[in-house]
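The following block contains the structure, expressed as structure tokens.
Only one protein chain is missing; all other protein chains are in place.
Per-chain numbering from 1; labels A and B assigned in written order.
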Amino acid sequence: MDTLLQQLLNGLVLGSLYALIALGYTMVYGVLNLINFAHGDVLMVGALAALSAIGYLHGAWPGLPGWSLLILGILAAIPVCVALSLLIERIAYRPLRHAPRLAPLITAIGVSILIQTFAMLVWGRNYLTFPQLLPEAPMHIGGATLTVTKAVVIVLAALIMAGLLWLVNRTRLGRAMRATAENPRVASLMGVSPDSVIAVTFAIGAALAAVAGVMIESTYSVAHFYMGFIPGLKAFTAAVLGGIGNIAGAMVGGIVLGLIESLGAGYIGDLTGGVFGSNYQDVFAFIVLCGVLILRPSGLLGERVADRA
Amino acid sequence: MPVPRRALWTVSLLLLALAACKPSSQDAASQQPVIKIGSAAPLTGEIAHLGKDNENGVRMAIDEINAAGGIKLGDKTYRLEMVGEDDKADPREGTLAAQKLVDEGVIAVVGHLNSGTSIPASRIYAEANVVQVSPSTTRASYTLQGFKTTYRVVANDNQQGSVLADFAANSMKVKRVAIVDDRTPYGQGLADVFESVAKDKGLDVIGREFTTNKANDFNAILTKIRASKPDLVMFAGMDATSAPLARQMRELGLKVPLLSGDGSCDPGFIRIAGDAADALTCSIAGQALEKMSKGEDFSKRYQAKFGSPPQQYSPYSYDATFAIVDAIKRAGKPDRVAVVEAMHGTRFEGLTGHIEFDEHGDLKNGTISMYNVRDGKLNYLSTSN
Partner (left out) sequence: MPEAASARRPARAFAGAAAVAVALALLPILAGAMGDAWVRGLCFAALYVMLALGLNIVVGFAGLLDLGYIAFYAVGAYVYALLASPHLTEHFPALARAFPGGLHMPIWAVLPLGAGLAAAFGILLGAPVLKLRGDYLAIVTLGFGEIIRIFLNNLNAPLNFTNGPAGITLIEPVHIAGLDLSHSTTVLGLRVSSVLMYYYLLVALAVLAIVVCLRLQDSRLGRAWMAIREDEIAARTMGINVRNVKLLAFSLGASFGGIAGGMFAAFQGFVSPESFSLMESIIVLSMIVLGGLGHVPGVVLGAVMLAMLPEALRHTAVPVQQWLFGRVVIDAEVLRMLLYGLATVGIMLYRPRGLWPAPRHGVVAAVTPDRPAAAAGASHG
């Protein structure tokens, strides 16, 4: 029983990370109908920037406690990610807003490659170590163990998601975002500037990616230039699973995907009598995706995309 | 369409012009006849630092031989020349590099670095009768293809896996073992051998799990392993994967030793794993440099020549070069086919130990050394054979 609990906790941690990243994808898709393939790589740049910042701060002020370094790292990563994201939007996506569907998609792939190359040049190809900033001793919860870092991931993700839901449903900005997502032309008639809203959407998504990036490298203690691409893909899967464009959907989709991967890897061997083992764990995400898209294309909670003829 | 056609012509002419600018390898001014030895390694890409190291080992050997007067065959004295190619650690690029070396007229080749590159390239060398001595390819099937030209100067994964299993059973005295591999040719091969030898020695393999060489979350599989209460976790893969794995084992309360192969047995593991590093016991194919009798001397000369310390396999590529030269001397002439015939009888004491080959081209009695981690450093334990 404690194994099941442990796997559930593992899945919750993983899912929280996916949810944070998925939110960025889903919000951008909601307003632009675009899969921002480069989102995972924005996350990576934030993570590496945070690592550099933490290294510098620790060198300059060795007495700083670990948790403060973590917070400062996140604060350093956010502007980097936001700036990068806005830059990409301005240079690569805005000119293609009215181009045929394929163009921005292909451009996004190209941008992703460019960002990875940039990261390779700045930080090198080797795996970098992220220091242990929070206490390492694991806590015990009914037979399962949970480190402080993982607990922070779960709590932080939950807080952020709650905050985002509040922002989107209860503030003026949130209303403007929902209006633009619904129909940008009519929204502009109502005094909303779609360009500004799109910029804000990218910015929020990027900030979330920054947090996700720092939490990922904190949990796994490594960072490198390729660390963002695969989590990015899986997070997009999560966003689609929950219902693209739907913020609550991204959260639910992320958690569900994390749980599926964790439980799948843990139990697939037993379930199939050893024929399929944890070597197939990566395909779960994709099989789930295909299943959802075929059986319930609008996702678990229903999609919310712009009304485009 | 005038514009695109112009573009097409310009581009093709440009490419051909660039190709023609390939630096010529003619030794116009040299009087002395030359024997070319090829070196194929990844000089760009993720493991460029290891590939460059391989090439440096060859270069050092060749420079030493030339400084001592070159090779005397009959009444002619030959100078050695190294031809280096970049295989980018990619199978396709590896075959291109191999073809280039063959075209260049090399007598023999030291290379490649990984199995995924050595194996496809070996076909090209075999067809051209060019001896290929690898300093680092450990996959067993490399020498089992039936080619007369494939050799290696390190122990292969069969030997390494056996020694690991033996060590686990007899030295570490564990009973229940869980095995994880990273689904790469190296990881899977090593894990398979370990599993079968471990079972032969009466160990209980309680689980076999898998990951990939790009993954960093092992909590799910480690949780599953934890439920079966192993005494040991054996991981076959590289340090970038095994180090986070070690950490997560500790975080999940799985306080058992981690046994791994040469992919994890380096300072990179210790750096990334941090406090969890002392769970590691690992093997290195061959001897560590410090343990070789002339190892420190080699290290000093290498540092003086290249400005950085030897990485991993340069002592082996160094020895591989000497093995080739030994064969050339016995062949009596710089002829590929003669060298292929002579290579089999190679026998000498190299930097890394006794160099002699079995009927497949594997190193006879290849040694494996065991290490663990103490005080943030690799700590030598024992050597097999």
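What we mean here is this: contacts are C-beta pairs under 8 Å (C-beta built on N, C-alpha and C of every residue); 3 or more make two chains touch, one makes a residue touch a chain.
Just so you know, these numbers come straight off a predicted model, no measurement behind them.
Engineer: Quick one: say which of A:1, A:60, A:102 or A:137 touches the chain that got left out.
Structural biologist: Answering carefully, the residue with contact to the hidden chain is A:102.
Engineer: Of the listed residues B:100, B:152, B:224 or B:247, which contacts the missing chain in the full complex?
Structural biologist: B:100
Engineer: Sort through B:36, B:139 or B:226 and give me the one touching the missing partner chain.
Structural biologist: Hidden-chain contact among the options goes to B:139.
Engineer: Suppose we count only contacts with the excluded chain; which residues of chain A make the list?
Structural biologist: Considering the whole complex, chain A reaches the absent chain at 29, 33-35, 92, 95-96, 98-107, 109-114, 116-117, 120-121, 233, 236-237, 240, 274-275, 279-280, 282-283, 285-287, 289-290, 293-294, 297.
Engineer: Which parts of chain B face the unshown chain closely enough to count as touching?
Structural biologist: That gives, for chain B, the contact residues 1, 4, 7-8, 11, 15-16, 18-23, 44-45, 48, 86, 88, 91-93, 95-97, 99-100, 102-104, 116, 119-120, 123, 127, 139, 141, 145-146, 183-185, 187-189, 210.
To be clear about the criterion, only the chains that are shown with their structure count from here on.
Engineer: So how far apart, in whole Å, are chain A and chain B when each is placed at the average of its C-alpha atoms?
Structural biologist: 38
Engineer: Across the complex, what residues on chain A touch chain B?
Structural biologist: 3, 6-7, 10-11, 13-14, 125-127, 129, 131-132, 136, 138, 140, 145, 147, 150, 220-222, 224, 226-227, 230, 261-267, 269, 277-279, 281-282
Engineer: Help me check something: in the complex, which residues belonging to chain B touch chain A?
Structural biologist: So the residues of chain B touching chain A come out as 45-46, 48, 183, 207-212, 214, 216-217, 219-221, 223-224, 226-227, 240, 243-244, 247-248, 250-253, 268, 271-272, 274-275.
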